[in-house]
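A single protein chain has been omitted; all remaining protein chains appear in their positions.
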Amino acid sequence: MKLERELDRPLWYLLPGGLLLAAVTLFPLGYVLWLSLQRHSPLHGPPRFIGLDNYLRLAADERFWNALWNTVYFAAVSVALELVLGLVIALMIERTSRGRALFYGVILLPWAVPTAVSARMWEWMYDAQIGVLNYLAGVHVNWLGSPGWALNAAIAMDVWKSTPFVALLLLAGLQSIPRDVYRAAAVDGASGWTVLARITLPLLAPVMLVALVFRTIDAFRVFDSIYVLTGGGPADSTETLSIYAYKVLFQGLEFGYGSALAVSVFVCVALAALCYAQLMRKALR
Amino acid sequence: MRSALRAAGMALIIGYCIAPFLWQVITSLKPAAELVSLPPLIPTRLTAEHYAAIFAGHPFLRIIGNSALVAACTTLLALGLGAPAAFALSMLQVRGRAVILAGVLAISMFPPVATVSPLFLALNALGLHDTLFALVITYTTFSLPLAVWLLANFFAALPRELYAAARVDGCTACGALARVVLPLAAPGLLAAGLLTFIFAWNELLFALTFTATEAARTIPVGIALFPGLHEVPYGEIAAAAVTVTLPVVVLATVFQRRIVEGLTAGAVKG
Amino acid sequence: MSRWAPALLLACAAVLLPACDADGPTPGSTVVVFKHGKLFGDAAPLRALLDEFERLHPGIMVRDETLPAGSDEQHQFYAINLQANSPAFDVLAVDVIWVAEFAHAGWLHELALELPPQERSAFFPGPIEAVTHQGRVYAVPWFVDAGLLYYRKDLLEKHAFPVPRTWDELARTAQAVMAREPGIAGFVWQGKQYEGLVCNALEYMWSNGGEVLSAGRVVLDTPRNREALAFMADLVHRYRVTPASVTSATEEPSRHVFGQGRALFLRNWPYAWRLFQDPRSRVYGKVGVTLLPHFEGGASAATLGGWQLAVNRHSRYPEAGRKLVRYLASVPAQKRLALAYGFQPARVALYRDPELLAAQPFLATLERVFAAARPRPVTPYYVRVSQVLQSELSAIVAGLKTPEAALAAAARKLREILADEA
Partner (left out) sequence: MARIRFVKLEKRYRAQPVLAPLELAIEDGEFFTFVGPSGCGKSTLLNLVAGIDAPDAGAIYFDDDRVDGLAPGARDVAMVFQSYALYPHLTVRENIAFPLRVRGLARAQIGREVGRVAEALGLAALLDRKPRELSGGQRQRVALGRALVRRPRVFLMDEPLSNLDARLRLEMREELKRLHETYRVTTIYVTHDQEEAMALSQRIAVLSAGCVQQCATPQQVYADPANLFVAQFVGSPPINVIGGDALHDVPCAAPLLARHANVPLVLGVRPADVEVHSQPRADTLAAEVTLIEPTGSDLWVVGRWRGQRIKGRAAPGASPERGATAHFSVRPERLYVFAADTGTRLRSD
């Protein structure tokens, strides 16, 4: 009896996951924060505490601002497209009767291919001279090599790759909406669009928020696909914060400054998440 | 007219999703000499040479086995830890619920390129270098936020009375979770599980850093080992990609059919 | 589900934790781990070589562990491991541009005995320069790479053009041939924003007498460099002999374009030669190779690439590691690897070895290329220097910046980086 009462305490359910999270992440996150306050590079002798100097350097670093803008643009455009497309796909699957499983599998394909591999494939498809894209379209667009196109080309790949993530979540959300709700709406004589706008979307809103938040987090941290596609070029036009951080950390070996960059990614994502939370609160009111 | 439009839309979307993959399939079946030449778009003859190459030249089966084990364990662990946490956050009374959710989310906000080296330090200190276990722990940790958020949402959408009924009928909180809450949140569970599985199946950065030998090598690292110093064997890469992607998708499809469609046809009546 | 989950987890843990000593070493022996990027297709010849080493050195076992071939992935891997003082490997293959950096970071053992002064002349001078940091050597050159000019023999003959010796000749020849051969690009090279772009650009600057650093000072923003890079940009924008897509090209796309018979000239590394010599290749028998052109008054210059052998400072078995380095860098070992993989040895003498030349006649051509090949600026900060250059050079190639503006900006940033040293 005592034990049963104990089992009602949320602590026991939160503890295992919480412990793992704490054990695995607290040290790395703390370490990154601590590094960001240091001048820390094996090339510069012993590490030195320098307070917020790395952040001041960020503020004056053109390349940081360029990367920030690229990241924001990338995240905004790709997440918006993914959300719309993902919703359309989820609705379509939901309403398909024949061949539904096949449809589902096909939609999942892009997400299931390892990113590093699909990025290589896209790089090749995009190639201006021997790529299949220009060949099929009969054009000579310098997809990855012109500053105007490159970031958008990277977005197209990310949308291709990540839309299934959104679709999958939204589909699961749709599947949990009680049928009776639709029946009631049908009885009330609501049209398809009204049902979508007034019933489906509001009921789907929490799952959409999850999809939005996690896609934004991922888009803000985008690394491998762009790194393989363009390496940040041409002329830094596709360099995102993560790529810049990667170059500073693992190539330049400036662990202090690189960590400050990483923290800036964190701050950006956290701000975005806060905005979403505010928007949601307003929308729900 | 409407249905024609819908069919066209569907075709367009399927095309967008499948065409690049189809191109990989074609590439994987092209003879080496035709690999980079266009035309022909469709190979003049099909060859299995690239598929033979990935299994002959590399211990690829072992690597797939590693990945399968890592991904399966990660999925089980992430759901096993995430579901109770999500359950507590959505069904039990938790003080500071929003703070916990935000904290969990914050963990996934740091770019992996920054966390990989301190994690490496920590795992080395624990003697977990070059083990699959190191990967499972890491992947589980970084999948947990999504699992918790997603499942908390799905649980919260269930009628509270079902949980109450299960409790009155004699279940402990834990029993109610297992017997009533989890089965009803199957679509969410499947989605969370699938996303976790695929994440673990495809992750490169951590895998590359934490593993050294075939004992713990996973698929993305294995494929990253295909290119030579300058040469990129597109045919083999494509063959490997197709080989490791199809089983996952087939598995997902089967699960979707079995679990979700059985349950959701009538959905949960509030 | 939740009932059997714990049991399952236990079972998994049993499998996931290291399967200890299944085929571990015999007790008492030293296991040396040799870490290297993937260089070769088939692992067997290298393994045979290592087995031979084990026979010669009883008590030492060698395990070789492969990293992906990408230079960035390897640098990342080494940075994380060496910064963590990891003893997970003893001997490592180091890119020619990293030796000074790794040495400066204190990550490598000095290899004075493995490469004593009297033995250094047995290697090409470029790699020796690259492995020397502040007067000490930290790695032994293993094999070398350098930029080459590939050309279409058949097309030059058909239109009666000589093989170009200067950049100017190359541009004019390319324009002329392009006018008569529709669908042919003039000159393809590597212009994506990555290390390869720096390799390409340095070849223009050097062949015009320009430099990046001199005696530790930045000498980038000079008329010679401006002229050289202006020419590089002109190839795309003025002479139009290089397609604009060069801004996304790495080695493979440029090789494929040339290999498809769709380009007249190609700048690439020696590896392409073997592939063009494949009878199934569309350009089989139609390709010639020569030194890269130079500017009027300059001399041809090729950027040096290649890999060196070094010993991890935190190795548990540095002595065994040194033995392995000495063995792998020895004449017989380099020769065997060259025969097995077609890799280009760092030892000059091997380029006169009859057996090797008989198997790979191409090596005779390469000797003078490697003899003149130059390492990229040897400084511990090279990777940072290169990042600045990549970004500015990419802007030049893409036509976003003039060479004047880009070089001025690059020079300013390089001075900041080098000022850090003080």
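Should a chain be cited, it is by its letter among A, B and C, assigned in written order, with residues numbered from 1 in that chain.
The rule is short, and it goes like this: a contact is a pair of C-beta atoms (placed from the backbone, for glycine too) under 8 Å apart; a residue touches a chain by one contact, two chains touch by 3 or more.
All values derive from a computational prediction rather than experimental measurement.
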item: Residue of B:65, B:127 or B:159 touching the missing chain in the full complex; value: B:159
item: Option touching the unshown chain, where B:35, B:171, B:225 or B:241 are the choices; value: B:171
item: Selected residue (touches chain absent from view) among B:137, B:157, B:184 or B:244; value: B:184
item: Subunit B residues touching the omitted chain (full complex); value: 159, 161-162, 164-172, 175, 179-180, 183-184, 263, 265-270
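Please note the rule applied: only the chains that are shown with their structure count from here on.
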item: Minimum number of chain-to-chain contact steps, subunit B to subunit C; value: 1
item: Pair sharing more residue contacts (C-beta pairs) when A-C is set against A-B; value: A-B
item: Distance between the centres, which are taken as Cα means, of subunit C and subunit A, whole angstrom; value: 34
item: Whole-Å gap separating subunit A and subunit B, where each centre is the average of the chain's CA atoms; value: 15
item: Junction residues of subunit A - those touching two or more other chains; value: 130, 246, 249-250, 255
item: Numbers and ranges of subunit B residues touching at least 2 other chains; value: 36-37, 117, 121, 174, 224, 232
item: Residues of subunit C defined as touching subunit B within the complex; value: 1-3, 5, 8-9, 12-13, 15-19, 33, 35, 37-42, 63, 65-70, 73, 76-77, 79-81, 83-84, 86, 88-89, 251-252, 255-256, 259-260, 268-269, 271-272, 275, 280, 282
item: Complex contact set, residues of subunit B against subunit C; value: 32-33, 36-37, 57, 69-70, 72-73, 76-77, 80, 116-117, 120-121, 124, 129-133, 136, 174, 177-178, 182, 208-209, 212-213, 215, 221, 224-225, 227-232
item: For the subunit A and subunit C complex, residues of the former touching the latter; value: 42-44, 63, 126-130, 142-147, 150, 230-236, 246-247, 249-255
